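Missing here: one protein chain of the complex. Every other protein chain is in place.
Residue numbering begins at 1 within each chain, and the chains themselves are lettered A, B and C in the order written.
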Amino acid sequence: MQRYILVRLTQGVITLLVLSMAVFVSSHLTGDPALYLLGAEGTQEDYEQLKKNIGLDKPLPVQYLVFLGNVVRGDFGTSPITGQSARDTLMERLPATLELAGAAFLLTLIVGIPLGVLSAVKRDTIFDHIGKFFAVLGIAAPSFWVAIMLILLFGAILGWLPTFGRGGIDHYILPAFVLSWGGMAGIVRLVRSSMLDVLDTEYVKFARVKGLPERMVIYKHALKNAVIPALTFSGLTLAGLLNGSVAIEVVFAWPGIGRLLLQGINQRDFPIIQATVLAAGLFYVVVSLVVDILYAYVNPRIRYE
Amino acid sequence: MADTPVLDVQDLKTHFFTRTGVVKAVDGVSFTLMPGETLGIVGESGSGKSMTALSLMGLVPQPAGRIVGGKILFQGEDLVQKTQSEMQAIRGREICMILQDPMTSLNPVFTVGNQVVETVRQVKEASRFSLKDRAIELLQKVKIASPEDRMSNYPHQMSGGMRQRVVGSIAIAGSPKVLIADEATTSLDATIQYQYLALLKELQADTGMSIIFITHDFGIVAKMCDRVAVMYAGRMAEIADVRDLFNHPAHPYTEALMRSVPNVDEEVEYLYSIEGQPPALDNLPPGCTFAPRCPYVFDRCNEAFPDLIQVGDGHSATCWKLAGK
Amino acid sequence: MTTTYEQSTNAIIQLDNIQKYFPVTKGLILRHLVGEVKAVDGVSFQIREGETYGLVGESGCGKTTTAKMVLQVEMPTSGQIRFNGKDIADFDADDRKLYRSSVQAVFQDPWSSLNPRLKVGSIILEPLLANQTMSKHEARENLERLLNDVGLHSYQADYYPHEFSGGQRQRIAIARALSLQPKVIVLDEPVSALDVSIRAQIMNLLKDLQKRYGVSYLLIAHNLATVRYMSHQVGVMYLGKLVEEAPTRELFTNPMHPYTKALITASLPSHPDIQREELVLSGEVPSPLNPPSGCSFHPRCPFVLDRCSREEPVLGELAPGHKVSCHLY
Partner (left out) sequence: MATAINAELGQGWWRIAYRRTRNLKLPWISVFVMLILLVCAAFSPLVAPHDPTEISILNGKLAPGENLSYPLGTDILGRDMLSRLIYGARTTVFISLVALGTGALVGTVIGLVAGFREGWFDAITMRAADAALGFPTILVAMVIVVILGAGIESIILAVLLTVWARFARMIRGDVLSIKDMDYVVAARIAGVSMPVIIWRHIFPNTVNTLMIITSLQVGQVILLEASLSFLGLGLPVGEPAWGIMVSEGKAVILEVWWLSLFPGIAITVVVLAFNYFGDWMRDALDPKLRRL
């Protein structure tokens, strides 16, 4: 158990290191960062001075270590475009994304798990068909397109919901729904199939044999076993919400880090890119670690190893 | 011993409706079970013995499987007519079952104590306060050492033999009148199986319950049973008192099967062997299902499935050879 | 009688005090050895020409690991395996090749022992073609002979394994094992996965083939009746050790080790009137990671003596050919 957590922790740290190298290299591969920072009016002298100031005259590995040290201290440098500290910009944008991701995640679990269970228990009934259709569509339809279509329908045609920006509770409805749909669909499918597997097992048969009511057979004996695999998946979903959030934030003009990242890329604003990518990476690593620990905790076979 | 049977199964038919056709898993099975009696149902895989057990429990796999005919009279009431919720009240309290594989019969994510206690609560054998005591008592009954400590164990922390004991304790929690053991000892090692069989006998002596042993092993029948029903391809081949069956097997299948099993107690130079394979259940031969493998086969055997013919007191078999007498 | 037995046959494979320990490690980063599972702990026996050596015991006693060492799938931790008198450790490439083609196997589960992607003919001929080159015509002749030997039709060579029942698949596996005309075939629970009415067919087939080709068998089984029917010589294993060994009739009529007696008691009777001497063992087999001191059977033994927990008994010959490892004798 401890070993398992340790392995995952090391893996997370390595992932982050690889990611930091990638973003570090990216700023060096795509041109001279000093030229970039210098702007159009800089002279050769300014250029040399700048290079010295920011340590670009040192060998690459040393530069990387300096970069890493700064990053660990939370210093990502200053954006040459806005002149603001990249960290401040990030922190300013972060809550919007976290709120959206949190809302979407809750929606995913609250709707996804019951729908999956229902779909399995009421197999081959109307519930099952609706559940399956919903799940298949959620996986197949691109979220950015669904978002645009919902804006067209609820914003433009019906005029029921606001379609851009952050604001009251109603601002969350469309983006959170679109963002959660893919993950929700995955959870429905997963819970459904693992529930079907579990319902086939001997211990469920034995629970029936010993006279437990169907409700207890399903909601006690089957559910816990069926939800365990969904747990790992939902962790990945939460981490993966960042995946979808970039496109969703763009469509709904949501002031989060996804849009910030895209902006950064388009403007070649490296401090911003580095800050957002590493923040997203950290978020992913932490979430998957927590999920792994949780998984081990609910699964006695791993807990007692 | 009372004269009325606790269980009276008449012409039970359980069929499966699949895309490729109807599988007659159980096709006309009849037997009675007296209070305190031990009945063995012997057969090979696909003989319908396990499906017979599930039919008795009202747990035929849905939606493909269905009881399409016959009666299961339990203390005079027909279980076939009962609703699922009525059957649920009967399971555990009146009829219970031990499944084959102790490794998978217990839920891996709950403690042993939890699973015993929930059963005790369900069968309402005890007041709320003594649930735990009753659970411990049950574990003691199946001879689990230091049951208090074992209550907090998870199934994977126990050995196979130990788990099967826990399963046994759960099965007797509701003091059922009929206990079905479906290949309950097949996966256990010889010495552990021996202990377990002894335990079941002891529990039976204690409670006076009837036991149905579902098995493929004539050894278990010889050791444990009072009466035996032999099944072949979903139908009854023979039913008899255990000594009658071993001394004078009437059905050619029973006879052949007995002669083809090696023996620990004596040296056998050459075993008799039955040629061919058991038939596929969705494609049965027209007459007697055993006819293609039977050494005594004659014309009539290929025409119709034989009636159950009485050959002695409580001893009958489905074979045309016997009708000639 | 036993003396003529000894003289008329000689050992093909001889196991001499072989051991197989599996390491158990623990620790976070630097894994360290915390113990060893002594799966096989000093086993010696010999398989004689044209005979069957039956190895019985409950699960975890080491009989399968022993079989794997004979098959060279596992390498012994220590001890010697001799083939025709020559130590396997001293083998050169030719010897090794000869050994490979002389020792074959039939496994328990006929569903996982045949590659579902290959036709039966190609499964059966694989060992032959891997070891020698031959013309298509020769291969076909060999194939027909092998199919005929195990009671299958030659047209069945073009079918895939899934088109056969369990018993027929076991016949295919036997044909494959026979293809190199081996000296020894290891039979690992060859009938326990089969239906009762099929078991006798396969056991009789194996006996017939032994008579016809003089092949030796190492039979691994947990069912005493099967062992009695098939074997000439029987070894009983408990927790990685051989506790008793004797010619079959001797072992079953005059079992000496308490564990052997318990096994015979526990094996199911063939008739309801058979009453056996009651010998109930308490408890279960201890973990091979931490076996009991002295005689590893002593915690379950009904006849336990004081010295049993301290001293380990040695396998001694008490009657001609009958060896027992117990302090009672």
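We adopt the following convention: contacts are C-beta pairs under 8 Å (C-beta built on N, C-alpha and C of every residue); 3 or more make two chains touch, one makes a residue touch a chain.
In this text, all values refer to a predicted model and were calculated from it rather than measured experimentally.
A.B. asks: With respect to the chain omitted from the figure, which of C:V24, C:V73, C:L289 or C:A319 is a touching residue?
C.D. replies: C:V73
A.B. asks: Looking at the whole complex, which of C:L118, C:A139, C:L279 or C:L318 touches the chain that is not displayed?
C.D. replies: Answer from the full complex: C:L118 touches the omitted chain.
A.B. asks: Using the touch definition up top, pick the residue from A:S194, A:S234 or A:N299 that touches the left-out chain.
C.D. replies: Of the candidates A:S194, A:S234 or A:N299, A:S194 is in touch with the missing chain.
A.B. asks: Of the listed residues A:L106, A:L137 or A:V286, which contacts the missing chain in the full complex?
C.D. replies: Only one of A:L106, A:L137 or A:V286 touches the chain omitted from view, namely A:L137.
A.B. asks: From the listed residues C:A11, C:V43 or C:A105, report the one that touches the chain absent from this view.
C.D. replies: Going through C:A11, C:V43 or C:A105 one by one, C:A105 is the residue touching the chain not shown.
A.B. asks: I need the residue numbers on chain C that touch the omitted chain, in ascending order.
C.D. replies: Looking at chain C, the ones touching the missing chain are residues 71-73, 97, 100-101, 103-105, 107-109, 111-118, 123, 126-127, 130-131, 160-162, 165-166, 173, 176-177, 180.
A.B. asks: Could you pull out which residues of chain A are in touch with the chain that's been left out?
C.D. replies: Looking at chain A, the ones touching the missing chain are residues 7, 11, 14-15, 18-19, 22-23, 25-26, 29-30, 136-137, 139-146, 148-149, 151-152, 156, 190, 193-194, 196-197, 229, 236, 239-240, 242-244, 246-247, 250-251, 261-262, 265-266, 273, 277, 280-281, 284, 288.
The criterion applied here is as follows: only the chains that are shown with their structure count from here on.
A.B. asks: From the C-alpha centre of chain B to that of chain C, how far is it in Å?
C.D. replies: 32
A.B. asks: Where in chain C do residues touch two or more other chains at once?
C.D. replies: Where chain C is concerned, no single residue meets two or more other chains.
A.B. asks: Indicate the residues of chain B shared as contacts by at least two other chains.
C.D. replies: Expected reply: no residues.
A.B. asks: Using the touch definition from the top, list the residues of chain C that touch chain B in their complex.
C.D. replies: 58-59, 165, 167-168, 195-201, 203-204, 207, 222, 224-226, 228-229, 248-249, 252, 262-274, 280-281, 284-285
A.B. asks: Going by the contact rule set out above, which residues of chain B touch chain C in the complex?
C.D. replies: Of all residues in chain B, those touching chain C are 44-45, 159, 161-162, 189-195, 198, 216-223, 225, 242-243, 246, 256-257, 260-268, 270-275, 277-278.
A.B. asks: Quick one: in the complex, what on chain A touches chain B?
C.D. replies: Checking each residue of chain A against chain B gives 124, 201-203, 205-214, 216, 220-221, 224-225, 228, 298-301, 304.
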